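Could you have a look at this structure, given as structure tokens, before my questions?
Only a single protein chain was left out; the remaining protein chains are all shown in position.
Letters are used for the chains, namely A, B and C, taken in the order the chains are written, and counting of residues starts over at 1 for each.
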């Protein structure tokens, strides 16, 4: 059994997914691609020696009989229409974040999927597939640290380009923290506050960096998060759960230990591709496997909606300095299974 | 040369100091003691085989010609009067925290000392003598991590007795964080906010535990502090400085690494006496040495005053949930040297 | 392009390889299987829902036009004949260790392959594909520790069954150390000595456990190796290279850090499957990719021969207690590339 996949939008992440389907993963084949730049689409298909048809646009690709399932890696503002079209065509669709650029857009997708009566949409929050986060969730779920009270988290990038603007700290960077902590905790956020420490001289004028983002959940757990996208020293993702009986921390990636010049050292990675490479592989393999079974095992459209609402509240909290409530619609029973992913 | 020391109040910490002066340190000798319980004082002097006179009260002890310098380890509310008396008698005095129970009391001491025109008072903030904090300060002062932007700190106790009440989280526990971070940063606090996470079931009804305390300094650095006095897993003091170019963390105490039963483990200490034993030794030896030279090298009365004012603001912030300003008097030139302690 | 693979012998490791080809890896398909137990072969093919033909024996499978390449995972003493048959049929063959049960058998394979004039054989030393060993080799090759002088290595199993006999310490366990250190060092062994420490009470009467095996290379580097197959605490592979300018150590697998009950701990794995799972995946994917290109990128028949000769010398050294020379034939130019594997 093989899943015939169409890819809409073949920028960096789209190409990455095509490569892993072709060279690394099992049971999937890229049979169709489309991109606003058709020239580029043609060049990539040739470079990868793919036997894939190039489509005029995403809608044609989605409707093609040759395509079993769709990956949406186009420009963010186009995600909603392609995801809706895939639902309409009753085809599994993997959509990179954001699911839609607004909470309203996410709700339209949720409603379309519920109307279809079948889970079809997976959103690209790959951290849930990271072996470290998985192990951390297992420790938590087994009660090894007791009830979680505080999560200390940090998302640090070595640096970002000047095109990275203020909102991106939340909607591009912290969005991963938003998804992963509610998944870790099996809980939902109720409010958020944003605090601005002394700004690094490394950041451009328009960017407050670092930031501290403090979210509270329904159960009262505090997520004490740091975003620092010019930390200079590396790409470093930290997560430490303080529970009633103990504490559990996300492992750092393994590295050779070097003793040299009066220091004992290990390497810190400098890019997210390397840090989460295995997670991306697991994520897409799981999507292929689930799609072949007619299921969705990863983050759903509902998770995409929650991320969108929470990110909006974070932005408001950042602008006002106030503790800002996070108002979610009630979760439909249709989506209840998403916190208990099957073992990959 | 030998410093003849009188000790006022010989509870647990008073006895500890007597032991280290007698059995561990150089150049000091306990020649005088007093305690509200004279019976107890007599018993201790005998048990330690000390050739020390037992005085009627602290004032007699302070005024005795046999006493060169005074250690105040009596009940907190009595500290102020004994410190003032020692200043009046022109004798070096080491006072355990608190210097006084109110900011006003601290100011009275500051004014008395300035009037005397000579530094005489050292307050017992021993962390400044901990080799780990010293090394951390050196890394910071050498610019190895660049300008400090955020300090993540945690003060965790395994458990506390039921007599430990709400205010003690600040005035007994966090007070050490208050002193040590302004010393690390060479900076002063301007505001504080206190956040209450989900409460552990291990804490008594009257105690909100854990707490998050967020202080901002004049330079804009954020101290993101956690207090958790029922963490169950051990006595654990964490401090991580995020700077513009890197990050530096307080070392954990060294421990044998055990490989056993499918785990690789090191011990976590369970009591503060063990954790800071060497720091207490360094602190008191430095006080003896400095006193013999007519100097004060450690935390001064001014540092005691700042701690008192900051603790008051923390308590108010805890009660109100509001970000609370911290108003300090201007530091007199008389006290300027205190942030650059001589190498111990 | 897809590699159609026949598997000879479907015990535990054979099934593992079938699973990874089917469910995890790209570009390979199991189209043929055979086993001494045909019933079992049928049951496995059904259980995996494979569209694979069951052959009468290995030779039929090798000669089938449906089979592009062969995996030999049958009983050790049968390896030689199947590998020779695959060479004869001009088909790529992946053979689990041992390549042959004697050095003479290995030489027969080497000669057959050279006669065919084309590299066809890869031997299953998966450690060369372990990310940790790869990183260690890179550190060494880049000169980060200078010339290697000593390697301290340990191979520890939690326990072994009573069927594990004395020779297996060398031919089943230490054989991996034999392969990986000459690969790390780009060097060959010249002698070996075996030392017997105090024996653990956990080992059966017939088994000396632990052992220390000391090998010397042409360059004079000492491999100071420990084998301990009842270490009780876990499956633990250690490798530390002491060079002229520094030291580099194999990383331990990443693990959640748990603070609980006065200990800070990480997990130690207990089985080799888990420890080297990713290495097995990389190994077999590389074999599929290389086979499709008509190349061999991993350990060759020559490496199999060297391992066999070295293991024989280790056994003799163990029996005699003497430092025992290791005599290798001169390496034919045909095999020279094997120490410089292409980046996987």
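Basically, a contact is a pair of C-beta atoms (placed from the backbone, for glycine too) under 8 Å apart; a residue touches a chain by one contact, two chains touch by 3 or more.
This is a predicted model, so every value here is computed, not measured.
Peer 1: Please identify which residue in B:36, B:107, B:168 or B:258 touches the non-displayed chain.
Peer 2: Of all options in B:36, B:107, B:168 or B:258, contact with the hidden chain holds for B:258.
Peer 1: I'm checking contacts with the chain that's been left out. Which of B:40, B:159 or B:245 qualifies?
Peer 2: Checking the options B:40, B:159 or B:245, the one contacting the hidden chain is B:245.
Peer 1: Who touches the missing chain here, C:22, C:63, C:78 or C:224?
Peer 2: Result: among the candidates, C:224 touches the missing chain.
Peer 1: Can you say which of C:214, C:254, C:278 or C:292 touches the chain missing from this structure?
Peer 2: That would be C:214, which touches the missing chain.
Peer 1: Can you list, in ascending order, the chain A residues touching the missing chain?
Peer 2: 158, 232-234, 236, 252, 259-270
Peer 1: Name every residue on chain C in touch with the hidden partner chain.
Peer 2: Touching the missing chain: residues 146-150, 152, 195, 197-202, 210, 212, 214, 216, 219-222, 224, 226, 228, 231-233, 242, 244-247.
Peer 1: Could I get the residues of chain B that touch the absent chain, sorted low to high?
Peer 2: Touching the chain left out of view, chain B contributes residues 22-27, 131-132, 135-136, 139, 144-145, 245-261, 266, 278, 285.
Here, only the chains that are shown with their structure count from here on.
Peer 1: Just by CA atoms, which chain is the most central one?
Peer 2: Looking at where each chain's C-alpha mean falls, the closest to the middle is A.
Peer 1: From the C-alpha centres, identify the chain that is farthest from chain C.
Peer 2: B
Peer 1: Between chain A and chain B, two touching copies, which fits better, same or different residues at the interface, with half of the numbers shared as the threshold?
Peer 2: At the contact between chain A and chain B, which are copies of one sequence, the residues are largely the same (over half shared).
Peer 1: From the mean C-alpha coordinate of chain B to that of chain C, what's the distance rounded to whole Å?
Peer 2: 58
Peer 1: Approximately how many whole Å separate the CA-defined centres of chain A and chain B?
Peer 2: That pair's centroid distance is 45 Å.
Peer 1: Which residues belonging to chain C are in contact with no fewer than two other chains?
Peer 2: Those would be 252, 259-261, 266.
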